[in-house]
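Now for chain A:
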Amino acid sequence: MVRPIEVAPPSDDKRWRIVNATMRRYGYKPQALIETLHAVQESFGFLDDESLSFVARRLNVPMSKAYGVATFYHFFSLKPPAKHNCVVCLGTACYIKGSDQMVKALSEAHDIEEGEITPDGEFALLSAHCVGACGLAPVAVVDGEIVSGLTPENIVKIVGERVSDGS
Partner candidate 1 sequence: MPNKVKVATVWLDGCSGCHMSFLDIDGVLLDIADRIDLVYSPLVDNKVFPDMVDLTLVEGGVSSVDDRAKIIKIRKHTKLLLSLGDCAITGNVPAMRNRYPVAAIEERAYIENADVNQHAPNLIVPELLPQIQPVHTVVPVDIYLPGCPPPGPVIRDALVALLNGEMPNISPRFG
Partner candidate 2 sequence: MPVKTFKIDGQDVSGREDETVLDIARENNVFLPTLCNIEGLKPVGACRLCMVEVKGSNKLLPACVTKVEEGMEVTTNSERLQKYRRMILEMLFVEGNHVCSVCVANGHCELQWLAEKLGVDHTRLNYMFPKKEIDVSHYRYAIDHNRCVLCTRCVRVCGEIEGAHTWDVSGRGINAKVVTDLNTPWALSETCTECGKCIQVCPTGALFKKSRAVGEMTKDDHFLPYLKTMREVDNAE
Partner candidate 3 sequence: MTNTITIDPVTRIEGHGKITIEINDAGEVTNAHFHVTQLRGFEKFSEGRPFREMPALMARICGICPVSHLVASAKACDELLAVRIPETAITLRKILNIAQMVQSHALSVFYLSAPDLMLGMDADPGKRNIFGMYEADPQLARNGVRLRQFGQQVIERLSGKRIHPNWVVAGGVSDPLTPEARDAILADIPEVKQITLDALKWFIPMIDQYREEIKVFANFPTMYMGMINADGSLEHYDGILRIVDADGNHVRDIDPRHYQEYIGEAVEDHSFLKSPFYKPLGYPQGIYRVGPLARLNMATHAGTPLADEALKEYQSLAWEERQSSFYFHYTRLIEILYGIERIEELLNEPDILSEHVQALANVNASEGVGVSEAPRGTLLHHYKVDEYGGITWANLIIATGHNNMAMDRGVFQTAKHFIDGKKIEEGMLNRVEAVIRTFDPCLSCSTHAIGQMPLHIELKDQDGTVLDVLQRD
């Protein structure tokens, strides 16, 4: 009989239970990797070395492979998320209606490049290839909410209000 491999979660943080439940649902099979990473990201907001290492061991996935998967998919983040974020849609319809100018305006207003977080961790400027709301183009997703009817000026204002209210 083979001694079962016990891999303990990195801490007794309750959120690991959710992660563990996901893995259990898939019988701790390696193929559960992406689903588990989703669970980690949903619980912790991002994937760090500790969680990747834990998930990889528990699912018997080589660590380099877990890292390879985590970095292949843009949905996963290896950095802690910002407090607020704005995902500007750069889908074709939005692009045709000037959403790249919105990125530029936000980039200038917050002095960060697309894909970056402000040094104080308050705000992240992101872009997406299409959020599938082409009918409302141009749109952006601000803290998870789709916002439409945008111009480079008003998006800066909308984001500015959220970032400055400190919530």
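In the analysis below, a residue touches a chain if its C-beta (ideal position, glycine included) is under 8 Å from a C-beta of that chain, and two chains touch if they have at least 3 such contacts; residues count from 1.
Per the selection procedure, all candidates are chains of the complex that A comes from, given by their letters.
These numbers come from a predicted model, not from an experiment.
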| item | value |
| --- | --- |
| Chain touching chain A (counting every copy) in this complex, out of 1, 2 or 3 | 2 |
| Residues of chain A that touch candidate 2 when the two form their complex | 49, 52-53, 62-68, 71-72 |
